[in-house]
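Below is a structure I'd like to ask you about.
Right after this comes chain A.
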Amino acid sequence: MKKVLWSIISKEFIHIRRDKQTLAIVILWPLLMLFLYGYAITLEMKEIPTIITDLAHNPLSREYVDDIASSRFFRVTGRDIAESEIEPVFRHRRARCVIVIPPSFGKDDPGNRIIQLIIDASDPNAANYIHTYLGTITASFNRRHSGGMRLPFRFEPRLLYNPDLKSSFFFVPGLVAVIIMLFSALLSSIAIVREKEMGTLEQILVSPLTPMQLVIGKLVPYLLLSLADSILVLIVAHVCFTVPMHGSGILLLATLIIYVVSGLSFGLLISTVTRSQQIAMMATMVITVLPSFLLSGFIFPVRSMPLLFQGISQIIPATHFLIIIRGIMLKGAGLAELMPQLGALTLFSLVLISVSIRKFHTTLE
Partner candidate 1 sequence: MDRPIEIKALSKSYGDTLAVDRVSITVDKGEIYGLIGPDGAGKTTVIRTLVSLLVPDSGEALFMGRTVSAYPGFVRSHIGYMPQRFSLYRDLSVEENLHFFGDLFQIPRDRQRRRMDELYAFSRLQPFRTRLAGALSGGMKQKLALSCMLMHQPEVIVLDEPTFGVDPVSRSEFWGMLAALSRDGTSVFVSTAYMDEADLCHRIGLIHHGRILAQGTPDGLIAGFPWPLYRIDCENPHHVYTILSSTLPPDQLQLFGSGVYVVDRGKNGLRSLQRTLRTAKIACRGISSADATLENLFLELIR
Partner candidate 2 sequence: MTGEENAVTAVDLSRRFGQFTAVDRVTFSVPRGEVFGFLGANGAGKTTTIRMLCGLLRPSSGSASVSGLDVYTRFEEIKTTIGYMSQQFSLYDDLTVEENLHFYGGIYGVGRTRLPAVTGALLDQMTLGGQRRRLTRDLPLGWKQRLALAAAIIHDPGIVFLDEPTSGVDPASRREFWLLIHQLAARGKTIFVTTHYMDEAEYCHRVSIMKEGRIAEIGNPSRLKEKYRAGTMQQVFINVVKREQS
């Protein structure tokens, strides 16, 4: 039994070693995705073109304006425009927001005390960010001047865990979750479908090999490869994107193994119903990547989804892994806090792997 397993595992390693192109893709693609998302497609905004109309013109208002202008979020492109000019400014895209400081700013005047923030909300996401950024700047301004003074702005957002509002902190762990799911599923589905295509599977099926041996023999090498890949991505995330690692590395590794097994079993399941490598690839992309991207809470928070999708998100392994990895890395959460997610993930992996072994017949039917 052991020897048989070993011969499959070692053969699979030879395939991995010989096929340098695939190996390079397996290693480089996740890193490429990481850098693309980490740098290019960040969800944070910098240097937002901004026009400030200061109607107060007192030392306090000037300090406030300086706060805004010196932050990395805003770039002041114009000052003191009339109200009628606001719309043309947006239409010609000279600014994305206009901040209007009322004449009563800093005075103990019960009149107009509210700062107007007029945002071009054609991109609602961006509008949201601008709102948040200004809120943060205002809040710190308020803290400095809170000596009995009436506050010019009403809300004070508190940003926990990611006080610098770095989207990469939030993004990279999520990206790791998606990348691992994609790769583990892709590797295992292709490993089996390739043998179907080449005709070697038929040869193996006439041998006394059991489905269990074949499945495990195929999974072990790709489990190790996927793990190595994930650890590489995590290290790069930690070093290049300074994503903190507050929790236990061992706990993370253990979760990774469970998560990778669920991905590999997913791929295996796909391979039992597909005949060509292309179809296996497409199916894997559609079945694993899309839900992991869209429904797992990677980009859109699960709680803001319609109820149906919230339900679906619960049966996506990435949803649970995302909570775990963000919990461990950003919050330093431990085993106790993550028990429900870990339980769900383990259950998934067990169900998936047993279903795929059952579905993997040693006959051609």
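By our rule, contacts are C-beta pairs under 8 Å (C-beta built on N, C-alpha and C of every residue); 3 or more make two chains touch, one makes a residue touch a chain; residues count from 1.
Candidates were picked such that all candidates are chains of the complex that A comes from, given by their letters.
None of the values given here were measured: they were computed from a predicted structure.
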item: Candidate from 1 or 2 that touches chain A, complex-wide; value: 2
item: For the chain A and candidate 2 complex, residues of the former touching the latter; value: 3-4, 6-8, 10-11, 14-15, 18-19, 198-200, 202-209, 362-365
